[in-house]
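Left out: one protein chain. Kept in place: all the others.
The block that comes next holds chain A.
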Amino acid sequence: MTQPVSGPITLDELQSWLVERVGEYVPDLDEKVDPNQELGEYGLDSVAVVAFAADVEDWLGIRVEPSAVWDHPTVTQLAKFLLTEREQQAA
């Protein structure tokens, strides 16, 4: 399991971590995960994102609803959202 991250994190780090996770969920993908592609197109449908959101929770140590992935369906969008969310939930 992923070790929770503590301390500050950059948008880039967040983004590459998400890209890595998506890769794990789609083990037989033979291309690089495009951060601007919708996750649903990688097979991370509305049901699969439930576990995905939980992974993100574990790593960032904040509450993340699966609907966050519905609202921010690409890695780029999700990373931006999560960064703000982490700052706010830490505050």
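Things worth noting here:
The rule is short, and it goes like this: a contact is a pair of C-beta atoms (placed from the backbone, for glycine too) under 8 Å apart; a residue touches a chain by one contact, two chains touch by 3 or more; residues count from 1.
Methods note: contacts and distances are computed from a predicted model.
The complex includes a chain that is not drawn, and of the options "ABC transporter permease", "Membrane protein YndD", "RNA polymerase subunit sigma" or "Acyl-CoA dehydrogenase" the UniProt name matching it is "Acyl-CoA dehydrogenase". Not every partner is drawn; the one left out touches chain A at residues 24-27, 38, 40, 42-55, 57-58, 63, 65-67, 69-71, 73.
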